[in-house]
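Note that this complex is displayed minus one protein chain, with the remaining chains in position.
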Amino acid sequence: MDMVLTVLTWALLMAGAFFLLTGALGMVRLPDVFTRMHAAGMTDTMGAGLILVGLLVHTLAGGGELVAVPVRLLLILGFLWFTSPIATHATAKAALSGGVRPFTRADESDEGQGGASS
Amino acid sequence: MNRALWLWGILFAVWLLLSGHIETLFIVFGLFTCTVAVWVSVRMGIVDRESVPVHLLGRAIAYVPWLVWEVFKSNVRVARIILSPRIRVDPSIVHFRASQTTDLGRFIYANSITLTPGTVTTGVTGDDMEVHAIVQSEIDGSEENDMNRRVAVLEGKDPR
Partner (left out) sequence: MFAVTAAALLVAMGLAMCRALLGPTAYDRVLALNNIGTKTVVLIAVLGFLNGRPDFLDLAIAYALINFIGTIAVLKYIEYGDLGAPSRPDGGEAN
């Protein structure tokens, strides 16, 4: 049983780390601020979420106090999932009203700004 | 009034769970603090259907797991785009029609759209949602209508 939970913790933490790194890679590779938001959303939802759930499973498997720690982890998780879309939406709206033109496929030929590597 | 009681209960539960002290002094402090907080909120008139949406609690339990699964699927999609050797994105801004009737329902719908990577709500005017999608063609009507329908069910048909 302990073995199963340890493996599950590992799997969750590594999956979370995978989504984190992919999201961070996307932050660097994608062409403009709007597309980068999708990558940032990945880190905020699955990256942080899976890691926190992994810590939760670890705690429930006997790695810590059984009330205080899970409650705090769930609070952090819930808070991140509530605020991340609001912050993303605020950034998107500010960028649009600040005059940033969204990247479209037509710009792909004459890219020079934005550091898109492809 | 019922909502104020709910708010009080939630606040006091958070107080107890976060403090972890079951001693008379701390419980009295908690009772006092929660009562003052709820009293101030009621006086400010901010305890309403939007700020304490407890009437959604039962249906939200059905909605959240579906949303998490949906978020997972779109995470995998975006990860595939990012990890492909040549980035192939076709972003554009599309418009959706939201069928929710209340502001709260639209708020939940807009946030659900933003929470799933690959789509970001950039503006809401009335029932028109302006959404930035990373790959235009993947935003097929049926899929988003599914979320739209589920949020409409979540908010219920009860009047404002």
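Going in written order, the chains are labelled A and B, and every chain counts its residues from 1.
Rule of thumb we're sticking to: contacts are C-beta pairs under 8 Å (C-beta built on N, C-alpha and C of every residue); 3 or more make two chains touch, one makes a residue touch a chain.
Quick caveat, the model's predicted, so the values are computed rather than measured.
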item: Footprint left on subunit A by the chain that the document does not show; value: 9-10, 13-14, 16-17, 20-21, 23-25, 27-28, 33, 36-37, 40, 43-44, 47-48, 51-52, 54-55, 58-59, 63-65, 68-69, 72-73, 75-76, 79-80, 83-84, 86-91, 93-95, 97-98, 100, 113-115
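Definition applied: only the chains that are shown with their structure count from here on.
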item: Complex interface listing, subunit A residues touching subunit B; value: 18-19, 22-23, 25-26, 29-32, 34-35, 37-39, 41-42, 45-46, 67-68, 71-72, 75, 81-82, 84-86, 88-89, 92-93, 96, 102-105, 116, 118
item: Residue numbers on subunit B that touch subunit A, as the complex places them; value: 14, 17-18, 20, 71-72, 75, 78-79, 81-83, 86-87, 89-93, 110-112, 114-123, 132, 134
